[in-house]
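So that we are looking at the same thing, I have put the structure below in structure tokens.
What you see is the complex with one protein chain gone and the rest in place.
Now for chain A:
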């Protein structure tokens, strides 16, 4: 009994394999688009900005004259901003993740909270800016301070860290958990001494990646009204400040050509900071992630 007509198959096989090969090549090209864009972006930026990346540039305040403008205030401001955003975001997100994974009862409220968090992750950053402008800047009268902007960014990146932390906590095997309970540990002892330490590399990776998103975020800062020409650095969280991405945005809008080189130089600094943060995250992920 001949079920498959061999000749028929052989006849069409060449064409089918050719199609397979050519489509594979096309898919490979799609994959390479990202690489090509990344290389173009970096080369273009470095060529434009390299010559302006001087010590003076790093240590001067912003200025309307391109030859004396620098990025010092913006860097310090961004550091202040992260100093507020990071602790607030970490406490909120890790607390939420612990509650959802370890304590929350399986009911409608928990379900609602989970859905709500994934929806918050999809809210555009500019809408978070409007929230910050109305609640923190106006109603709590914080003005365009480090605190107002930091809280806004913390709320914005919270969903990202929560999801990462939840995954890290879920990856701790139940055998470890049960062993702890079996030894007579209470719930919190198990959570704080067994589960958190085991999940911490994953959580920290999530935190660093989220913070590297926050440090480059511009839209909420524009909406809050972060200034672009200040000649002082903040002395406390209630002072106003400059920020790195805001400075870049301000320069790119300038009509004078000289500012385009400053923009590129600013971007190099921002990308270097991001690269550093990402390297740390990858290092922690590879070095400390435990396999059970």
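Some points to look at:
Everything that follows uses one rule, which is that a contact is a pair of C-beta atoms (placed from the backbone, for glycine too) under 8 Å apart; a residue touches a chain by one contact, two chains touch by 3 or more; residues count from 1.
Note that contacts and distances are computed from a predicted model.
A chain of this complex does not appear here, and its UniProt-recorded name among "Phosphate transport system permease protein", "Ger(X)C family spore germination protein", "Sulfite reductase (NADPH) hemoprotein beta-component" or "2Fe-2S iron-sulfur cluster binding domain-containing protein" is "Phosphate transport system permease protein". Annotation: of A:71, A:155 or A:204, A:155 touches the absent chain (contact as defined above).
When the full complex is taken into account, the listed residue touching the unshown chain is A:98, out of A:53, A:98, A:199 or A:284. With the whole complex as reference, residues 9, 16-17, 19-20, 23-24, 26-31, 33-35, 37-38, 40-41, 44-45, 48, 91-92, 95-96, 98-100, 103-104, 113, 115-120, 122-131, 133-135, 138, 155, 158-159, 162, 184-189, 191, 209, 212-213, 215-219, 222-225, 245, 248-249, 252-253, 260, 263-264, 267, 270-271, 274, 278, 282 of chain A touch the missing chain.
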